[in-house]
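All protein chains of the complex are present and in place, except for one that has been dropped.
For chain A:
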Amino acid sequence: MFDFCADPALLDTLPWMACYLTTAKQVMFYQSFLVVIALLAVTAPIALAVGFCGALARRSHLAPLRWIGVGYTSIVRGVPDIAFFLFVPLALDQGLEYLRHKVKCPDWDMPIRQGNDFVVCAAAKLPQSGAAPLVHDLYAIALAIAAYAFVFGAFAAFVLSGAMNAVPKAQLETAEAYGLSRRQITWRILVPQMWVYALPGLSNLWMVLIKATPLLFLLGITDIVYWARELGGMKTTAYAYPHGDWRLWYFMALLVFYLGMTKLSEIAFERLGQRLSRGQATLAGMTQAKS
């Protein structure tokens, strides 16, 4: 980074630190914070969408759809998250490769499962073995997002379905008396009003999602926990910047990051809550109207 970093062994503490903190490896650590934030930004809306569909399915008048909704939420809420985090990416990856194998290599005569090995033809590999490392990383992250959305979607479905039940029945009956169809009641009366009831549950879920991001590490994604451990570990003279066990400091940085995220989220949800309460027949809405 800096010109004077050519031989770190000769540097004083301060320039040494400046060089150390700007090595390419450190920069990867900084970038991994962005990966976590990006993951949150992508996962939250997808999980919310999955949850919304789940909640609607749970209320559906079609029995099979209702069974799917209830089954999905019950199973995911009951099985430990970590089982799904390990299962979903693996199942998706092998499932997709299996399907691609069937489509792209119909002439393949060897079994896909050979003893312990899972072997598909080269054209069916996901991503292709020649693809750029970035593609492999993105693919791994996409699988992780699928796992997060699957798990958190179920919780969101439960929260949203609770919120839908919390909308005063009188509102829906009035709408019916005015001659609105079921669909109109759902989209014009129920959905706009339910958010304020869903917000506490959703904000809670968001906090849990933030806290769950270090699980990325389990999926082999080089996230902030991976880099904190890797960089913080004692470094011998095999490295250009030898140092002792600094994991404490690195994990401290993670602590500050997560606390910062929590604080920001609290502020954002506070504002959102005020906005959604406006004009609502709830305690918060009434208080707002009076003042």
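FYI, contacts are C-beta pairs under 8 Å (C-beta built on N, C-alpha and C of every residue); 3 or more make two chains touch, one makes a residue touch a chain; residues count from 1.
Convention: contacts and distances are computed from a predicted model.
S.K.: Which protein name, taken from UniProt, belongs to the chain you can't see among "HDOD domain-containing protein", "Amino acid ABC transporter", "Ubiquinol-cytochrome c reductase iron-sulfur subunit" or "Substrate-binding domain-containing protein"?
M.R.: The chain we cannot see is recorded in UniProt as "Amino acid ABC transporter".
S.K.: Tell me which residue among A:Ala38, A:Ile75 or A:Ala123 touches the hidden chain in the full complex.
M.R.: Within the whole complex, the residue contacting the unshown chain is A:Ala123.
S.K.: Looking beyond the chains shown, say which of A:Leu92, A:Cys105 or A:Met207 touches the absent one.
M.R.: Result: among the candidates, A:Leu92 touches the missing chain.
S.K.: When the complex is taken as a whole, what residues of chain A touch the one chain not shown?
M.R.: 23-25, 27-28, 46, 49-50, 53, 90, 92-94, 96-97, 100, 114-120, 122-123, 125-133, 135-136, 138-139, 142-143, 145-146, 149-150, 153, 220, 222, 229-230, 233-234, 236-241, 245, 247
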